Structure formats: C-alpha cells, structure tokens
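The structure appears below as structure tokens.
Certain chains of the assembly are absent from this excerpt, and the rest are unmoved.
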Amino acid sequence: MRSADEYLAGLRDGREVYYRGERVEDVVAHAELGLAAQHGTLDFHGPGPEPSPYYTLPRSPVDLRARSALIEESTRRGRTLVVLIKEIGTDALFALHRVTHGTGAYKRVAAYYEHCRDGDLALAVAQTDVKGDRAKTPAAQDDPDLYLRIVHRDDDGIVVRGAKMHTSYAANADELIVIPTRSLAPGEEDWAVAFALPVATPGLKLFCSDFLHGTDDAFTHPISSGRKMIETLTVFDDVFVPWERVFLAGDVEAAGRIALGFVEYHRMTAVSYKLPLLDALVGLGFALAEANGIARASHVREKLTWLIAYVESVRALIHAACDRAGIDQASGLAYPDPLLTNIAKWTFARDYYPAVERVIDLGGGLLVTGLGGADWTSEQVRPYMEKYFAAAAPAEERLALINLASDLLARGYAGYQGVLAVHAEGSLEAEKMMVFRAYDSGPAAAYARELAGLD
Amino acid sequence: MRSADEYLAGLRDGREVYYRGERVEDVVAHAELGLAAQHGTLDFHGPGPEPSPYYTLPRSPVDLRARSALIEESTRRGRTLVVLIKEIGTDALFALHRVTHGTGAYKRVAAYYEHCRDGDLALAVAQTDVKGDRAKTPAAQDDPDLYLRIVHRDDDGIVVRGAKMHTSYAANADELIVIPTRSLAPGEEDWAVAFALPVATPGLKLFCSDFLHGTDDAFTHPISSGRKMIETLTVFDDVFVPWERVFLAGDVEAAGRIALGFVEYHRMTAVSYKLPLLDALVGLGFALAEANGIARASHVREKLTWLIAYVESVRALIHAACDRAGIDQASGLAYPDPLLTNIAKWTFARDYYPAVERVIDLGGGLLVTGLGGADWTSEQVRPYMEKYFAAAAPAEERLALINLASDLLARGYAGYQGVLAVHAEGSLEAEKMMVFRAYDSGPAAAYARELAGLD
C-alpha cells in the first residue's frame, strides 16, 4: 500500500486537465481539484507491504460483506462523500475477470489487475458514453463518435475516438479503465471496446465539471467546503492503446456482459457508500428535532420512524445481497445477488427525495433563509444570531445542525447527491429493469397455477 | 407427534362453541368449523415419537430461520392460509419462557410447555382484549370487564372474567393460552393476568365469526371454499384457573413485557406466513398478464417489477431479522431482531393494498363481473363462457386464474386478508411505534453532530 503522499505525488504527471476553460497544471495544488485529490488520500493507508483490501478478489459472501463494510467505512470517514478511488476500479476489474475468463483477454486483465494492485494505483472508470440521441443505436447516430469507438487497429494496438461523461475522479486517478456502456448488436463491433490507460496519455483530455465551485464558506457548507468529487467529460482524441491494455475489441456479445458485470458489483458499491449519507440524514433528523424543540410532536416521530425504516431497509437489503452471493463457476468470483442488489439500489433511489423532504421538514425554513459565515464572524451581526437563533439548543449548536442540513439538503451538494440518487450507477428505470430480469417468475407462477387448480 | 386423526378426535370434548347463534355440538363435523379443523391437520405429521418442530426452543439465528421456513412451508401447503395451530402458541410459550425466567412462574411455564410439546397439542392464543373505549385505561372503563381481569383469588387458583376478541382457531385448538394485551400501570394488578386452559373448560365460551360463511362455490372461490380460519369472541364467564396454569397474576410490570415478548416472536411468525400469499400475488400477476395477452405492455412490467421488489424485500427483511437474532442471556432463547422484524412487518403491511391494486389491474374487471360455478356447469351457459372468455389462454385456464384473483383480491377472503394486513399481529401504528423504539438513534445522531463540527 502506498502512502497518501505517494499517491498525491503520482498525480503530477502532465495530465491534460481543464477546469473552467483553463488547463490545470497541477491537480493537487489546484484550489478545487486539490480538494478532490486530498479526499482520495482517504483510501491510502501505507506505506506497507500488503495490498490494499479493495483489491481482494471476492470469493465468498463473507468477502462481499467485508468489502461492503470497507466501502461504508471509508465513506463515513469521507463525511458522506464516497472516496471511490479504488472502489469503482476494482468493481470493473472484477467484472473483467469474470467476463474474460476462458478467453485470450483474461491474461491481459489479470496482468493489469496485478499491476494496479501491486502499485496500489488509484483508478477511475469511464463507462457512460455521451450517447447522442437516446432513441438511436451507436451506429445510427449522426456522429459515429457519440459512442466511443475504435477508429484504427494495427499490430501494436488500437486507436479510439469519442468521449465518456460522468467520469468520477479521473482527474485525480492514476489509471483510467474504459468499458462499454451497453449491450451491442452485430455490426457495432467498433463500439465494443474496453481497455485501460494511464490518465497522462496523449490525446486523453479531461474537462472538469465545476458544479460545486465556490462552496468555500465552511459555516454554511460544513461538508462541501472540504469535500469534492469532480466529474469529467473524458475525451479520447484518437488515443492509442497498446494491445496489452486492450480487454475487448470487437466482441459485441461480450460488451453487454462487461457492462452488466460491472454494474452488478458497482451497485453493491453504490448502496454501501450511500449508507453514511443515509445515517447522516436520520441522525440529523433526530438532532434537528431536539435542537428545535419538536422531538415530542407526533408528526416528528412519524417522520423519524419512516427515515429509520428507510435507512435500515436499504442496509439490510444490501447485506442480504452479499449473503446470498452467487459464485461464478469459471472464475470462482463471488458476486452479490443481482435481484437483491437492484432492489436495494432501487429502494435507496426511489425514497431518497422523500427522505430529503422529511429532514427538511424537521429542519425549518432557516435552511435557505439563514445567515452566513461572514455574518457569524461579524461583531455587528453575531450577537443577534446568538440571541435570536437559540432554541432548545444554543444558537451555535443549532446553527451548526441547520447549516449541515442546508449543505446536505438544500444547496449544491444536496442537488448533487439528489441527482446522483436518480441517475448514478444506473437510473431508476435501469434498476427496475434489472429487478424484473433477475427475478425467476417460474416458482411463483407455478404456485399461482397450482392454487388455481391448473397443471 | 400426533396424527391428524388423533388431533381431530381430541376436539370432540364438549367445548362450548357457538356459530350463527347456535351451539355447535361437534366442531369437526360442522360444515364451516370442520373446514378450519381440517386445515389444522396440516400441522400434524405423526404419529411418531419425536416432538413437533414448532416446539423447538430457538437458541440461534439458524433455529429462527428454520422456524420461519417451517411456517412459510406449512402456509404454502395451506394454500396461503396460515395453519397457526402450533405457530402462535409456541410464540407465546417462548415469550413466557423469557419473561418468567428467574421468577417463580418459570417452573409452571416450563411444565406447561412440556405438557403441550409432549402431547403435541394444538394451541390458540387469546391476547386482544375487547378494550372498550380506547381512550381509557383498563381500570377507567365504565365496565371493568372490558379487559380480562381476576375477580377472585384463593389457595386453589384464580377466577377470571372478561373477553378476548380476534382469537384465531380457538374452536379447533386443544388449549387456550391467555396473555395480556398491553402494558399496565400500578393499580391495574387485577388485569395483569396470564394463564392457560383446555378449551373445554367450564365458563369458557367461544362465539365464532361467520365472516367467510357461504364461500362454497369452488369455481369462484378456489381458496376460500376449502380453507377457513375462524375467529372467536372468547368469553370468560368467571372461569376458574388452577395456580399451576397461572403464569402471571398481578405483576403489572411483567404484563407489558409478556405482551411485547409475544409480539416479537409473533411478528416474525406473521411475516413468515405472509410470504406464500405474496408469492401467490406475484405469480398470479405474471399468469394473468400472460393469459390476458398483456405481458409485453410496459405498464404491466412496471407493475410486476414493483410486486417483485415488494415481495422479495419482505422476504429478505424477515430473513435478516432472523440472522441478526438477539440472544436472551437469562433464558438462552434467541429472538428475531426487533427493529428488522417490525420493519419487515410494516413493509408488508403498508404495501399490501398497493400490491392488491396492481394485481387487480392486471386481472381485469371480470374479477367482479364474471359468471359462477353454476354457470360453468350449465349446458346452456358454459359454451358461451368457453367461447367468449378465451384470450391468450383457453377460457377454462384463464377463468381459473381470474377466479383465483377474485377470491384472493375481491371477495370475502380478500377483505379478510386485507384487514388482517392492517390490523393483525399489531396495527400499522403499533409497528411504527416499535420501529421507533427499537432503533438506537445514538450512533446516527453522533455522526450528524460530528459532521456538523459539534462534540
């Protein structure tokens, strides 16, 4: 395992990163991107000889539970923001292991996995293509580059062109793993491509979202002033990939299985890392109710009860998904039960906004009408804040809770988490589709027919 | 274990049972009550030397999972109707074991438990008092008998007066176990009473509900024409109970713990026995969609997906409740995690009607406008039914499914299951209250405060 400093040092490598229209020379020193890099250090516990536990290939339900707990704990230390810098990459590596097992690509996957594990590398995954018109397949788009594709092949490797979006943390990762976003059909061989590259590869350009820019008032933004996850539009301007790093190039049938295999692991990761955020919502609900003096109101209890059941259902469901793990016969890898994983993810996602609304209800209107850090430090204003924002707790304590609520529920970070709940790691519709597919309706339908006197 | 016949023979003992205003001489031979007795035979698998597995005292998560599976399977064989004739009684005995452990009553409980186990007796539990005005405590009611109470004590035993309602299957049980319905306060000693009696005890009168009377058309009532659970208003007209069968008499503090301890086990039982009904709903949804030719419609998939997630969430949650069992230090008995048990039960209950509505949606209006068994057997009518009720399946098959749906979702048995979902084994409000109480808000609140920079 590397140390945090080793990790940070590795990011200064000439990578082509842009923020707010300008090239960033040093992502560690940059005011905004540096926060993301610092956040990434939470996954580095070295220096030491043993590999990072994120790289452990899961072979049993117990391994999956351990992995889930690891992800939950690192996110808890990340103050509700997932660290992700090893989580997502190993999700992809596990999927590549399973899908390529028994094919020629397996050796390359295994070698690359060892390279990353032994180097304790930070990994980003680029999966979601920009997609163009969603009603059209990759080959039918007006611009063939709207799904990443192979534009050249020769003995040394392939050249790819296109772009991926929603890529998290690529600007502060060592490596970028690229996998397909969807199943493909014959005739779409050029779009069936998976590979890995160092982030500092010529032609690879990262355009960073500034969505959470300017959240620097730690008084009103206790989380987002210090924690950043940066997404990029990740452009491949005719980027060369040597064959040893190519894991898929043309096998349309395998493309969908990689996409799906990744998702199977990654949704388990996702639900695991949502748990600290959900715990924070419940805990905040209790703390706000106390501070506001409403803890004994029946509607408050009703809301807290709903929150408890929501959070603990999500937790129990993802644990159950681990406990009912399937074991892939070929590779020996364990994977979380797809039905329960998707039910857990859907349960999380569909009740996230209702949960937000309830905590807002407990918090009060001050979440958006309160005063800021400059007021709190002003001698002219602070005395009034101390006097008039006191409730069942002193103003300082109560405002700290209200500001946490404002950050988590009403400002940019709130919107960020909300949109991620709806879209990230699979949309609500994608989760529902997988629940439907993962369910074997045979036994239940047979039981119904038996009850009906049929068969 | 006794055989089914031994069980049935034991029910002919002069018990005082009334149905539709008249004394029933033989509950086995009676047209309606006999169906309930026959249903009870599903829990008898002897004759044989080993005790019934229902009587196994749970000492580990594995024991609880086995018990849950046993209850689920017997209900499945009972065609969605719980058998209950040993399930509920052992729930009560487990609770009595735990609460009386270390007290003088423990010996009597243990002896009674062995008596039931060794005799393989059929048990009913009378818990819910008739309660009178819900806004008043037992002692404050206009009529003190509205909660069952002790009206006399002497050296031989106690005399009790009052009534319990919602007592399931008492008419075809051997023994009746009586426990308090709620926590009590000092001054309510006379209402703190728990005991057990043979059903055929002088002064014990069972007035049977006829709610499912007349569901004898097997064509339109494929389940309820053959399956009955009968509830009674169970009246204690100054009934004498010898001390050896008295488990509680005056300890108001223990009363609430018995009520709650029973509920802890019984909600696990309840969720376990709901699973076949829920499986039937999902399976019926699939089968109806096929038979009606709508299986490919997107709204149909949406509804089926919702049903799948509902059922499998309930199943996963109750399994998780078993897996996270607590172990009572004193008695060594395992009990399902109260938080997850109540979340499972609440999840079942709050989404039961939405589930019903969805399957009705898939079934169509024929659930309430269709023709009956007399039409199907009529030469004048059947040809029209065969011709005009054919769809993507032949009429005979499709009508069998529609009639199953009608029985499960739109007729008396449907209402019975629906009202039980809302009220039985604890109302929605009771489940919510237990979720709130069982949750330790400390860690989550501490995490929120940590995030807010407090403490």
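Read from first to last, the chains carry the letters A and B; within each, the first residue is number 1.
Rule of thumb we're sticking to: a residue touches a chain if its C-beta (ideal position, glycine included) is under 8 Å from a C-beta of that chain, and two chains touch if they have at least 3 such contacts.
Keep in mind that this is a model prediction, so the values were computed, not measured.
Oligomeric state of the entire complex in this file, given as copies of the one sequence with 2 shown: 4.
What we mean here is this: only the chains that are shown with their structure count from here on.
Mean C-alpha positions place chain A and chain B at a centre distance of 43 Å. Interface of chain B with chain A (complex): residues 76, 79-80, 222-223, 276, 279-280, 282-284, 286-287, 301-302, 304-305, 308-309, 311-313, 316-317, 319-320, 323, 339-340, 343, 346-347, 397, 400-401, 403-404, 432-433, 435-436, 439, 441, 443-449, 451-454.
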